[in-house]
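Dropping a structure here in structure tokens format, bear with me for questions.
Of the protein chains in this complex, one is absent; all others appear in place.
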Amino acid sequence: MLRSQRPLLILATTGLVALVATGCSPSADPADNSSNITLTFWGSYGNGGNSAQQEVLTNDLIPSFEADHPGVTVEYVDIPYDDLLQKLTTSAAGDALPDLVRADLGWVPRFADLGVLVPLSETMDDFDVLADAVYDGSLATNLYDGSYYGLPLNTNTRVLISNPEALDAAGMSAPPATFEEVVAMAEALEGSGIQVFADGGLGAWNISPWLWSGGGDIANDDLTASSGVLDSDENVATVQMLVDLFQAGQISNGITGNEGAVSTSEGLPSATYATILDGPWMQGIWADQFPEFEPVYSAVPAGPGGSVSVVGGENIVLTTASEHQDAALDFIRFTQTPEFQLALVATGQLTIIEDLGDEQVALVPGLALFTEQLSTAKNRLAITGGAEVDTILSTELTPAFEGTISVKEALTRAAEQIDAVLARG
Amino acid sequence: MTTLVDGSTATRRAEALASARRGRVLNPKKSRSGGLTPYLFIAPGFLIFVVTIIYPTVQAFQMSFFDWKIVGSQASEFLGLDNYVRAFEDPQFWVSSVNTLVYIVATVVPQIIIGLAVALLLHMKSPAQTLFRILYYLPVVTSWVVVSLLFRFLFADAGVINFTLGDILGVTDGDTAWLADRWTGMIAISALGIWKGIGWSMMIFLAALQGVPRGLVEAATVDGANAWQRFRVVTLPAIWAALAFVTVMLVIGGFNVFISVYLMTGGGPAGRTQVLLTYMYQQAFEYLDLGYGSAIAVLLTIVVFAFSVLQLRAFRGRYGEDSP
Partner (left out) sequence: MRSRATRTARRLGFTLQHALLVVGALIMIAPFAYMLSTSFQSQTFVLTTPPQLIPSDPTASNYSSVIGTQDIFRYFANSVFVAVVSTSLSLLVSSMMAYAFARFRFAGRETIFRVLLLGLMIPAIMLIIPQFVLAKNLGLLDSLAGLVVFYVAGSLALNTFLLRGFFESIPRELDDAMQMDGANAWTRYWRLALPLAKPGLATATIFTFLNCWDEFAWALTIINDPEIRTLPVAIRIFAGSGNNAVQWGVVFAASVIAVIPVIIVFLIFQRYFVQGLTSGAIKG
């Protein structure tokens, strides 16, 4: 008996000893101000297996910064994008945030509202200089309650990407450039088994380019009301066009949230879909997984409002938890330099510095179109309730697509709910 | 002196019992209430439990009464029962509740029946026993994240399930949009739940079947009892505790379903396949409305607790707690 129990006893004792050992190991003392400051920087540069960006960051850029700032070490922690928000939220609650975060645009108002971000416009003497250098649209995503809580780090936008095979099947030599051409293409593709368009949902990121190009918007300029704006005639016409295409089977039901539909990243190269709206990161992904595919990039189809796309990207923010704000601010300045920006351009990220636009195109010619689209691109609502707005749009517009209610009614209902979100600030 | 010989559990037990009966002196009163001893046995575990589970639970419970602000420096507004009232008036809450209940019924019953059936089949001597055990246990062992993504892939419009049903079996047209609709979505999610859980209940039943007195089974056979009667009279009472355990655990697990729904449908489309925990997660971590999220979690806990107590009482009543 004892024989058989001894292993358990040994195991448990070892466990206790190990537990005590790991728990009590002294951590490196960071409070030594004279030398060795460590800045922690959280981000999602890892991007799944597509780690080119993270490698540039950790192998080239951070060492370069550290060389110029002796005594400062930057520790980058990669976190899967889908989980970064939860981790940030929990860490905020537990007062354990890192110094710097590469934050999604929509998160800045939210965390600024929580009071965990440092208002850079008030803390940095050279803020105005840095702010002038970046795109207005990108800068605006950092604005909350009169102050700027971050600086843009990189930007991106959506453009129309087409499959050349599908263009041939529709008898077109160039991608559709206007709403009318999209509809015409759909008709030409009848019976070919190819759907003219696909998207992954009906949130702001998905539907805004259509609404804005159609001449409408989601809310008014001072963000006080959505009713009267979202349910405008222009928007009704735009959404009706999409609904008609959907009903004709020309838009995949991934747009209404069917997770089982072929994803856009796989459907376009395989010619299941003729066109999608997507960003510059797809280039790297397709080169890896569908090397024979040659996508055709063009501007968002223009409607009565022109060809207007949506601004995406990430900002860099400084948290109030940071004990080394000066060093952290230096790193932020570093991210705004041509060295930093252009190094990442080579990996498929768009720079936020206006003047670097030409160099960017010289480095990666494929980015010319994105740069151009960015000049007219607009922002989604910079409010704390951004996620709710997305859900409201998806939930209310889905029945319109399925034909159970009219487009006008769906937009009106959505607008009412968005009013409530806007009222909360 | 009780001597326990190396060998199987059942043999040991039999020998120990026999030897105990030989040497027994009548003095039964002594050990039932052991003074301080039981408390000493419980102390380490219960202490850890109270500090790391109960205390946070109380805090989470507190959160539900406020419009809770994440960062401590901001004052949270006291709402009283407002979050709870809101839940009852929230149609999405009710949709989520119904979906959760549907999931429970659809997954618990098959897991128990199939798990028990497989355990019975594997309990009989079979040369490939270990191999079968591994095969049935594999789904349990694979990570939820990976199998949820895998099943989303399998149930995709162009996926294997449609291919099998349509092209191979000819049962359907092969183009069911499983994840696009509420009930087909629930079928897909439940299929994953059942597939992943059978091995788990099988394991418990296998362990419990060790305690079925073989002698009784053989005696019953000699007496002319058929398979069902043998099962009902001999086997079932012997595995009753395990059955209670499995049922309670599976129901709790059903109430707590999260990752599979989150990754397969995201609760969509338009919240139609939302279950209670995914809804709670959305409210707490995407909308940062932790007060409301906590309220939903508290309601869920209360329901689960009530269910479990009722179940335990139902099971206990039939065969009693103290062994003869």
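When the chains are written out, they are named A and B in that same order, and each has its own residue count from 1.
What we mean here is this: contacts are C-beta pairs under 8 Å (C-beta built on N, C-alpha and C of every residue); 3 or more make two chains touch, one makes a residue touch a chain.
This one's a predicted model, so the numbers in the text were calculated from it and none came from an experiment.
K.L.:
Just to verify: which one of B:L101, B:V140, B:L165 or B:I187 makes contact with the chain not shown?
P.N.:
Of the candidates B:L101, B:V140, B:L165 or B:I187, B:V140 is in touch with the missing chain.
K.L.:
For the chain that's not shown, point to the residue among B:L79, B:M186, B:A270 or B:L300 touching it.
P.N.:
Of these options, the touching residue for the absent chain is B:L300.
K.L.:
I need the residue numbers on subunit A that touch the omitted chain, in ascending order.
P.N.:
Considering the whole complex, subunit A reaches the absent chain at 1-2, 4-5, 8, 11-12, 14-16, 18-19, 22-23, 25, 40, 42, 46-50, 77-83, 86-87, 89-91, 93-96, 98, 200, 263, 265-266, 281-282, 285, 288-291.
K.L.:
Just the residue numbers, please: which parts of subunit B touch the chain that's not shown?
P.N.:
Interface with the chain not displayed, on the subunit B side: 1-2, 4, 7-21, 23-25, 27-28, 30-34, 37-39, 41-42, 44-46, 48-49, 51-57, 59-60, 70, 114, 118, 121-126, 130, 132-147, 149-151, 153-154, 158-160, 163, 167, 195, 198-200, 203-204, 206-211, 213-216, 241-242, 244-245, 249, 252, 255-256, 258, 263, 277, 280-281, 284, 290, 293-294, 297, 300-301, 304-305, 308-309, 321-323.
We adopt the following convention: only the chains that are shown with their structure count from here on.
K.L.:
Could you please state the distance in Å, as a whole number, between where the Cα atoms of subunit A are centred and where those of subunit B are centred?
P.N.:
Inter-chain centre distance comes to 38 Å.
K.L.:
Can you name the residues of subunit A that touch subunit B in the complex?
P.N.:
1, 85-86, 89, 92-93, 95, 110, 114-116, 253, 256-262, 384-385, 387-388, 391, 394-395, 398-399
K.L.:
Can you list the residues on subunit B that touch subunit A in the complex?
P.N.:
Those in contact with subunit A are residues 4, 69-74, 152, 155-159, 177-180, 264-266, 268-271, 282, 285-288.
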